[in-house]
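A single protein chain has been omitted from the complex, and every remaining protein chain is retained in its original position.
== chain A ==
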Amino acid sequence: MSPSVPLQEMIRAIRSARTQCEERGVIQRECAAIRAQFRQVDNGARSHNLAKLLYVHMLGYPAHFGQMECVRMIASPRYSEKRVGYLGAMMLLDEKQDASLLITNSIKNDLSHSNQYVQSLALCTLACMGSAEMCRDLAPEIDRLLRASNSYIKKKAALCAVHIVRKVQDLGELFAPAARSLLSEKNHGVLHGAVVLITELCERNPETLERFRKTVPDLVQIMKGLVISGYSPEHDVAGISDPFLQVRILRLLRILGRNNEAASDAMNDLLAQVATNTDSTKTVGNAVLYETVLTVLDIKSESGLRVLAVNILGRFLLNNDRNIRYIAMTSLQRIVGTDHNAVQRHRGTIVDCLKDQDASVKRRALELSLALVSASNIRSMMKELLLFLSSCPPELRAQAASGIFYAAERYAPSQRWHIDTILHVLTTAGGDVRDETVPNLIQLITNASELHCYTVHKLYRALLNDISQQSLVQVACWCIGEYGDLLLRGECQETEPAQVTEDDVLDALETVLQSHMSSPATRGFALTATMKLSTRILDNVDLGHRIRSIVSIYGSCIDVELQQRAVEYNALFRKYDHMSPYTSILSDKNTCLQVCDLLGLLGGSEEPLQPSPAPGLSLNTASTAGGDLLDLLGGLEPTPPAPGQIYTNTHTSHTMTVYEKDGVTLTLSCEKQSDSVLTVTLTASNSTDSDMSSFTLQAAVPKSVQLHMKAPSGDFLPARGAAKVTQMVVLNNPNKVGPQTQSYDALSYDEHQSVRGKVWSIRCKTTNYIREEENHCLISKINKAVAVFNKKLYHFPPPNLAFNSRC
């Protein structure tokens, strides 16, 4: 063969260009020259110009100006020009180009050329880029060639017919008879083409499929010939005689035997023979075996044969060649639904493949392992899967984690095992789990009530270890908040005892709060948990202070969510303290009592409160805008005075006990001096067995009222009421701001509504936060407080007051 010098010179020139820019320059020059050459009428060097253009095209440069040249070259009588012309047509023209139609005539002519190599060019090009119109046009010609020509042309015509059928389905009928007769050819190329054509016809048309089922015995014969025959130099590949043809026939048998008992029976023996006799030491043998297995599994084969097929796949799993292992697993994946038990037998090998180096093999092994998990093997499988999770490549983590969760949910042998498994996953791959994992796990833990102690201990320890896995930290915080008391109690049957102090727990939560690794959601969990602990830890005042101080810091946090939580929790601490079990110990003898609490709910909670004191002592105006709306509760009128006790505008004095708790009794005695002046005498006594010292009283009044406190008689309350302390307080209301406006009963309807609405909204907000973490205990306390509030509010409702919630 002669080297094409001009073409090769150009190639050399392009390759020696040192930069992309230089290369572009060379190519532009060459293309210009080629274009000029194309315009010349007859040019002995036409083919080498087109070849150059095709090379340039392969480098990625535009070459559509060569399309017409292809058309011209194809029409040339010279073989060399035709050859390059047809090559150009296959590379530059496709059915979408208009120019492709122009070559239809040339192809037609060349199909009947005297030289078979010219015919072959035409057939090849038609099969490569023939459009539907071209195919329709030339189909009869192809059919003619299928019947009467030499083997070389017949085999090409067969594949051309395949292309035609793909483009124009109706023409399938045209080729069916010829295809049938081709099966009796001896030439392997023709046989192969015939089998491909028949496969195509059967896949497209069920009736044709029915007709071709009759060919099964012929196909079986051909296969047998290939399998048993001795060495054939023409077709031998590593001891297998024509593996390409064998695979193709097996594929056709698969289509013919699918859903058909008779056909499947007819091929049973053959398949068994191929499965047992094919040498599996080389890839080519395994290719045939693989196709056999696929066929066996797809047709209605008898069970013995199926087992044989699955065993072949099992052998593949042990093969050194990674490719073989990979395809074994893909095939097993396909049948794991239908032949589950057969695949289970190979579970051990599959699980071993989890440790393979190759990522594709690992992925297949993971999918298959997850499909093989069942109730009987859950424990051992989970061990392997968890081991895999800790070392698996990052792209498989999410899939592995969700697969493990799913399997655990379906087959968990016990709740504790389930919780342990989920915790393990969160510890190893917490960043790759889905968002629903956290609430799901919380739900699971809540339901496993006997495991609360165990769970909280485990989570606490996990938290101490590592606070980077957000899901784990969130669940841990929630548990600590919810079951903190169990944690502190220390003993737990299922884990080793550990002494955890309250400060340790708070330290852990604070670390989470302050860590830069914690997401805002996680911080929210930690903050709420801290707050919840205040109701769980009852006998430590310093801790209570610590909790409050932690929470109040976040009152000025930049994150709005956290800030809102902190502010509302602070409000709860301040205003609902009396409800908190924590503050029952707050009546410390050295603490000063605030007078607003006299009228508030301190020390009382649900009991009906003292009757209303004299007007003028209501301490807060109802019209505080914004600010602390909960103060209204402090200024709340308790249950309306019993008729006999309504204070009227008289000069009589009244004495009533306003506070009585823990041995301290306080009474108020009021005397109206004038229209605007009232004297109140406060008397305190102590009925406990120990003395009280540094006893002081404080009072607060609205701005419109002037307060003047006289000196108390003393600050020492001896035990058992031996002596009393009195103090006089003078109240002056010079502007005579009517008590009506300050008494709650006299609030207008709108003001009622607005107050109630605001309280309701605060309650809703608070309970919503807490509800997220399902702390029913605190919610019920808030509800009770609001109920009490409402009771008082309702007692003098205007007739048409309708309660509406505004949250």
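Convention: a contact is a pair of C-beta atoms (placed from the backbone, for glycine too) under 8 Å apart; a residue touches a chain by one contact, two chains touch by 3 or more; residues count from 1.
Methods note: contacts and distances are computed from a predicted model.
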Protein that the absent chain corresponds to, by UniProt name, given "Sorting nexin", "AP complex subunit sigma", "Mitochondrial import receptor subunit TOM7-1" or "Trafficking protein particle complex subunit 2-like protein": "AP complex subunit sigma"
Selected residue (touches chain absent from view) among A:Asp98, A:Glu234 or A:Asp542: A:Glu234
Of A:Lys155, A:Arg180, A:Arg306 or A:Lys672, the one touching the omitted chain in the full complex: A:Lys155
Contact residue for the chain not shown (choose from A:Val247, A:Leu313 or A:Ile480): A:Val247
Listed residues A:Ala36, A:Met58 or A:Val541, member touching the removed chain: A:Met58
Residues of chain A in contact with the chain not shown: 1-8, 11, 15, 44-45, 47-49, 51, 54-55, 58-60, 78-80, 83-84, 87, 90, 94-96, 115, 117, 120, 123-124, 127-129, 152, 155-156, 159-160, 162-163, 166-167, 169, 188-189, 192-193, 196, 200, 203-205, 233-235, 237, 242-245, 247-248, 251, 283-284, 286-287, 290-291, 294, 322-324, 326-327, 357-361
